[in-house]
Structure formats: structure tokens, C-alpha cells
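Shown here: the complex without one of its protein chains, the others still in place.
Chain lettering (A, B and C) follows the sequence in which the chains are written, and residue indices restart at 1 in each chain.
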Amino acid sequence: MPRQPQPIRSDIACSTPDRITVRGLDLPGQILGRMNLGDFAYLQLTGQAATPEQSRLFNAVVITLVEHGITPSAIAARMTYAGAPEALQAAVAAGLCGLGSVFVGSMEGAAKMLYAALPQGTQGADLEALASATVAAHRERGLTVPGLGHPLHKPIDPRTPRLFAIAAECGHAGDYVRLMQLIGAEAERASGKSLPINATGAVGAICCEMGFPGHIVRGFGVMARAIGLVGHLLEESHSPMAVEIWQRVEDEASAHLRGTGQD
Amino acid sequence: MPRQPQPIRSDIACSTPDRITVRGLDLPGQILGRMNLGDFAYLQLTGQAATPEQSRLFNAVVITLVEHGITPSAIAARMTYAGAPEALQAAVAAGLCGLGSVFVGSMEGAAKMLYAALPQGTQGADLEALASATVAAHRERGLTVPGLGHPLHKPIDPRTPRLFAIAAECGHAGDYVRLMQLIGAEAERASGKSLPINATGAVGAICCEMGFPGHIVRGFGVMARAIGLVGHLLEESHSPMAVEIWQRVEDEASAHLRGTGQD
Amino acid sequence: MPRQPQPIRSDIACSTPDRITVRGLDLPGQILGRMNLGDFAYLQLTGQAATPEQSRLFNAVVITLVEHGITPSAIAARMTYAGAPEALQAAVAAGLCGLGSVFVGSMEGAAKMLYAALPQGTQGADLEALASATVAAHRERGLTVPGLGHPLHKPIDPRTPRLFAIAAECGHAGDYVRLMQLIGAEAERASGKSLPINATGAVGAICCEMGFPGHIVRGFGVMARAIGLVGHLLEESHSPMAVEIWQRVEDEASAHLRGTGQD
Partner (left out) sequence: MPRQPQPIRSDIACSTPDRITVRGLDLPGQILGRMNLGDFAYLQLTGQAATPEQSRLFNAVVITLVEHGITPSAIAARMTYAGAPEALQAAVAAGLCGLGSVFVGSMEGAAKMLYAALPQGTQGADLEALASATVAAHRERGLTVPGLGHPLHKPIDPRTPRLFAIAAECGHAGDYVRLMQLIGAEAERASGKSLPINATGAVGAICCEMGFPGHIVRGFGVMARAIGLVGHLLEESHSPMAVEIWQRVEDEASAHLRGTGQD
């Protein structure tokens, strides 16, 4: 019995000889010169044009994720560029590959934690009770609460109050932001440690406020970092560090073997 | 004689416990809530805040490159997501890996061609003579002129006049745009074929107008497509096509072998 | 207080002007022309030269994972190659990015499941009881038992009995292979469905027999598939399918939008 083919369908964009339409809008006539890149990302993702408030908040969220200094991701991209400068796209790809559970994943973890405690559409929940239960559940299972704590930014992560302020100004500081704050306070109380809400916790909470599904939140970090990495590769092209890092690491890493080998 | 270490240095960003600075601006205070994503990309890349005109034009250029339908890049990303939905970053990376010579490379090729004909800072060049010489040089060597022609968008690519109009409104339609137009006209005349300036040609010319080095132009396509691919992966997560494509291709591709194998 | 640097050290290889040593062996003199690729992989991974039995079994395991037809991974690689034929390495990378939880991950899952039930070094365990408990634990949590079942290869996966036979001939069919077989039988009994041990289950069990840590087992699939993908890309270079797949998918996916757009 042969397999029955299923339809293949995408609702994002279409082209005809004289038109290019994205999410129902005419790209040249209704988008170019009228939207900024963050708004277009919002349209691409949601199928809806952003309101001014959504625009301001979404742009702020994605910008927060663009540039974090000389990260492992930036080093991976620069190393790749040193070997294949003719394939800049592959250097960006290499830099993105590590945006997983350790760094960007906590953003997704925070959003999923908040949605699990407070499903979309919930009204009138007891947020303090949810915060206590959430922190307790993580502690019982020996798990870190996602979105809290930062090795450098103590006692507060300077991005968090600013992001929450913008969210409030834009009418998007509701129960998810409040719950994240309560979870942070409860985690500090329960652990006795300073656990500021970090940028990934703030972003996770705001993504819930804006209604984005938890599994796509990581994607905001990925698209943002792609921009950041192109900046790093441009710098690498005129002020390289990759070969110097490589030489230093190689020298040190195998010194104990070369010593033996040369005897 | 041991190797002499060279300094390792980046001028993009730095963090202290209470501050995050990108290109000399305070991220929370001077950037978040004040800039849009395209402007921040411009800052990340150039170290300069965009003027309103640069902002409008740069946002339009990058937006042009975000979404091109179900491209090979989108298919690669969707296929990857089907196998590793827990690693969305790797699916975006896979989609970016193919932004090379065939598709996005023509943008870089156009910029490099224009810079070669008209080095930055040139005044009062005979653009018509440069266009003729450029087209002739490509034809003699059997090379396609980058940035011209499109399989679908005929007789004009609808993005091109719009991008050039925005460039003019923003004061960035100078000799590079004019030269690209002359090259397009000369290539049509010489070949007798319809060769509209396509979006990559328009983007290449505008990147020269804005002073971006030719080797980073591809990066605009890469950062833009990262945004587009996150949109495709969000759609794939609720309206998948990858497994259906796979099944159809696998069935057809090896039918001739299975026929033999089953005898 | 400045951070205290930690040493950076690798024990894999070192080079001096006239020597290249890998895992303590002289590459030109002791490896080239004397080892096969699977044995060298074993040496690279374990630091030990494979015995003839380990060589035969490890080569068989990795070979099993090289080629699985026109998979999503092969399609992603071919799509990428169509866009960037000058960067074959990026096409292979794109194809590898999807070797995650859905396909190759089950191999890692099987190994980890077996190690969890039967920690390395365990003697005299009641394997039937462990199999029952393992299947019951998966069923209670609604989880699929990794390494069982195949959409096509029914009622048996033809690779499994062959791999287990080679393992037995090589003295590596001990408690892990037996436990995997008992788990398969118990899962079939409990579910009432045909659940043959598939190749990933067989490979997972053999990896435990050989003492490989569970978290590296996926790596065998990755290294193997890299070989397979180079084969696909060579075929794509002379008998392409990527552009045809793209055209078909693009036509079908947006037909409903183009219909509207053209009205």
C-alpha cells in the first residue's frame, strides 16, 4: 500500500513576477522604508504587524541578546573565519551552534517554567503561591531556577530593571513579569544567596507577556547573536585574534607531550 | 626561540558588575528602548550610531534579505529541526551554511565589482566608461555580471526601484547606484537579454554607498536570514513539511534500486 | 581579586619539526599504512590501540551508521551544497546539525538506559528483573524505550542480529547485549506490539560492552555520517537533486498564497 502524500504548505511568503508578499504585506510597498528590522522580525514570526508598544519592547528584547563580548560563540566564529574567510556564513553558523542549554537555553527554560506555572490565559492566580511552589519544585529536584543569578552582574543585572521598565511602559508587565520577580525573591530567600534576575530571566518573562511559545524563545537569541557575530567577524577581518589564541593554546596544551617526545 | 605573544583585543563591548557597554554606549540606558534592531546592528558593525537616513536605509537593506520563501536554506533548516528540535540553534546554523556563492554571494560580488571599478573616494569618474569596461571585462572572461537578472522577477525586480528610491530619499544614491544602473543597462545592450538589477545588485550598490567593505556585505544576508529562518522553524514546529518532503524524496530517489533489490 | 588561570592541556597529539605523535604513537611510522580508519578512530578516542576483536567490532559499529539513504540529514547537506558548492565543509556541517534527539539520539538513549540499569562493573545482576523494571519505568512515564522499533524494518532490523553476532564472535556480547534483548522482549510483551531492536539499540548495547561513555555514543553516529554525507555531496555534484526538490516544494508550498496574490 503506497504512502498517501500529505500537502506541503507555508503561509509566510510568496512571489510572482512583479510582487513579493510577506505575511500578506507587499514587501517593497508596505515594508521597505517603513518598518525597522525588529518590527519585520515580529511580522515574520507572528504574522502580525507590531503595535508601537510591541515594536519598542520586541526590539529591546532582541537587542539585549545581540552582543555579550568575547563569548565562546564569538571565539568559535572567529576561529572558523580564520580557516574559511571565504565562507563567512559558515563562521556565523559555527558561532550559533553553541547557543544551547548552557547560555541561551536558560531564556527558554525561564519561559517554559513561567508557562508551566501560569498557563496562557490564566486569570487571578495566586502568584506568590506559584512562586513558592516553583522554587520548591526546583530545589527538591536539585535544579537551578532558570533566569536567576549571574557570575559578573551582582547584585543586579543592569539589563533587567531596564527591560522590565520598558515592558511596563509598553503595557506588557503583567503576571509573568510579576511571577518572575516573585520567583527571584523566593529563590534568594530559600537559598540565602544573591540571585538577581538576569537578562535571560527578564527576556523569558517578557516573551511570555508577549505570548511567544516557549520553544521559539531560544530563536530570539539565535537571530540576535547572528547580528552580533557578523560584527565580530568584521572586527576579526581587520584586527584578528583567532590565530594568536590558537598559537597560545596549542603551545600550552601539548607542552607536556612535546617535552616527552623530544627526549 | 619561543614565540612572542601578540595582544588580543576587541573594541566592541565590555562589562563590569554594574555596566554593559557596547561601542561606547550604555546598553540599558542609551540603547534599550531607544534603538531599533537595525540601528543596533549598524552600531555593532560600524561603531557609529546611525543617522535617521542611515537608519532608514540600512533597515530596508537588511529587511530585504530576511525572507525569500521556501529556499534551499529554509529547507535545510527545517530538515535539521526535524532531527534535532531540541537544538534550534543548530537548525538555524544549518540553514545559514548554504548562503554562499550561488545565492547571497552575488551581493558581495556586486559590491566588490563596484569598488573595483570605482575605489572609495573617487571623484568625477566617467561612470559610463567604467560601466562599459566592467561589462566588457566580464564578457571577455565568460563571467556573469553579479547583481543582474532574476529567474522570476522580470522585467524588473520590484525590490530594486524601491531600494534605490529609499536610497535617494536618504541621500545615498550616488555614483555607486548610478554605476550599477549603467552596468545593468550596458549588460542588457551587450547581451540582448533582459537583465534587471536584482535585489542583490541593489543591495550591493547601496552597501558601497554606505561605505561597507565588500567582504562583510554577505554578512548582512546572513544576519537577515537568521531572522527569516527562526520564522520558518516556528512554522515548522506547528505546520511541519520536513518529514513529508523527506518521505517523498526518499521514495522517489531509490525506487529504481528497490525495484532491483526486491527481485 | 584577579582570576587565577587554570592550566590548558590536551593529551591527544603533539608535533615537533620532525615528528607527529598521536596518542603516543608516531603517525608516519607506526600508524600510516598499518592501521585502518576505524582503528585510528578507536585510538583517537580511547588512547589505546584496538585489539583485533575490538577493531572488527568497532569498525562494524561505525560502518552501520554511515549511510541511511536520502535522510533529512542528506537533504540538508545537498541543499546547502547547492547554495555554497565552494564550501563543501559547510554542507557536511549542515547535514550533521540534525543528528539529534529524533534519529541518532536513540543510540545515546539506549546506552544511557543500559548503563543506568547496569552500572559498569556490575556482576551477577538479575537481568530479567532489570529489563522488567526498565520497561515499566518507561511505560509509567509515557516514554518510548530507546533503541526499539523501526518504521520499515519489521519484524526484525536486519542489522541487529548481524551486529550481535559479530559482537559475540569478538567476545563482546555480554550483559549489556543480553539486557537489551530482554528489554526488547519485555517491551513487546508489555505493549503487544512488534518492537524489534533497531540498529541504534544494537549499537547502544555494543558501545556499553566496549565501555564507551554514554555521552560520546552519539559521536560515533556523527563521525560516521560525515563520511556518508561526503558520498552524497559527490553524487550531488554530478547528479543533483537539490534544485529540483526546492522547485517542487516552493511551487507547492506557496500555491495557495500566489493564487490570492495574483487576484
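We take it that a residue touches a chain if its C-beta (ideal position, glycine included) is under 8 Å from a C-beta of that chain, and two chains touch if they have at least 3 such contacts.
This structure is a prediction, so every number in the text was calculated from the model and none was measured.
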Given C:19, C:139 or C:258, the one touching the chain that is not displayed: C:19
Contact partner of the left-out chain, one of A:8, A:50 or A:87: A:87
Hidden partner chain, residues of chain C it touches: 3, 5-20, 22, 27-29, 31-33, 35-41, 44-45, 55-56, 59-60, 62-64, 66-70, 85, 87-90, 92-94, 96-100, 104, 152-154, 156, 158-159, 161-163, 165-166, 169, 213, 215-216, 218-224, 226-228, 230-235, 237, 239, 241, 244-245, 247-248, 251
Where the unshown chain meets chain A, residue by residue: 69-73, 75-77, 79-87, 90-91, 93-95, 97-105, 241-243, 245-246, 249-250, 253-254
Touch list for chain B against the chain that is not drawn: 7-11, 13-16, 19, 21, 84, 86-87, 89-90, 93-94, 97, 249, 252-254, 256-258, 261-262
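As a convention for this text, only the chains that are shown with their structure count from here on.
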For chain A paired with chain C, centre-to-centre distance based on mean C-alpha positions, whole Å: 29
Chain B and chain C: spacing of chain centres that average the CA atoms, whole Å: 35
Residues of chain C whose C-beta touches two or more other chains: 84, 86-87, 90, 93-94, 97, 249, 253-254
